[in-house]
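Note that one protein chain is taken out, while the other chains of the complex remain in position.
Moving on to chain A:
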Amino acid sequence: MTAVSQTATPPRTMVQGDAVPMVSIRGVGKSFGTNEVLRDIDLTVNKSEVVCLIGPSGSGKSTLLRCINFLEVYDRGEIRIEGTLVGYTEDTPRRRLSNRDLRSLRRNVGMVFQQFNLWPHMTALENVAEALVQVRGMDKASAASHAGRMLDRVGLAAKADAYPARLSGGQQQRVAIARVIAMEPHLMLFDEPTSALDPELVGEVLQVMRDLAADGMTMVVVTHEMGFAANVADKVAFLDRGRIAAFGTPREVFHESTEPRVQQFLQTYHERNSF
């Protein structure tokens, strides 16, 4: 069952003529010492798709996400973004990519973190403008005006001069998203973007993410928000103990999967979220 759902199911929204997928993960494995945290992962993300990674904590979903932009080093298999091998040279035996090449790859891949990771010594506007100056080489004035437009896009134009400490968690996460989209990434990675938020602040962040998805952004999202996965994702991958145990459309994973671990996970989720 797992093998079939991982590889053989043609993605529903895949544009057939579009040869190079945005992300292609083949046989990826990773170990911390003797602990195998990722085993033989295969996953394809096509352009403009939203793929949610769900599963119990410790299942390896965050580690997999962090391998995509090489914040985490994978040991086996290969990950390609728009055809380019992530983290290694194409030689055999492969060598680690130079920092310069890694940087040019990361420029096109944005990441949103659970803890926001805004820089506390910069205002919201400066947080968004900084990478434009340091990475894209824009002059300060145009970086600031571009950053202003990005804050406007996430509904925070009024908070441009506020320091992160003066913003709510939801606002901080929206600034973090603005910081990423300002770089015009081809792909965005979300590592549990709402897990550190008070429940009443989750909605505003998910709304921004829905808008991005509607604009055609390619997104890989590690999340515990099953509602978001069910309504926004094109594909859902359920990870368990370092493997993809189920993969398919939200309907296939949430309603039609016979995989007992998926059913158990969803059962626990429903019990926890009902009063």
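Throughout what follows, a residue touches a chain if its C-beta (ideal position, glycine included) is under 8 Å from a C-beta of that chain, and two chains touch if they have at least 3 such contacts; residues count from 1.
By definition in this document, contacts and distances are computed from a predicted model.
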Quiz item: When you check the chain that is not on display against UniProt, which of "NADH-quinone oxidoreductase subunit J", "NPCBM/NEW2 domain-containing protein", "Amino acid ABC transporter permease" or "Aspartate carbamoyltransferase" does it turn out to be?
Solution: "Amino acid ABC transporter permease"
Self-check item: Of A:P21, A:G55 or A:G110, the residue in touch with the unshown chain
Solution: A:G110
Self-check item: Of A:T34, A:N99, A:T258 or A:S274, the residue in touch with the unshown chain
Solution: A:N99
Quiz item: In the complete assembly, which of A:S57, A:T89, A:Q134 or A:Q263 touches the absent chain?
Solution: A:Q134
Quiz prompt | Interface residues of chain A (partner: the chain not displayed) | solution = 69, 71, 99, 103-104, 106-107, 109-111, 113, 115, 117-121, 130-131, 134-135, 163, 176, 179-180, 183
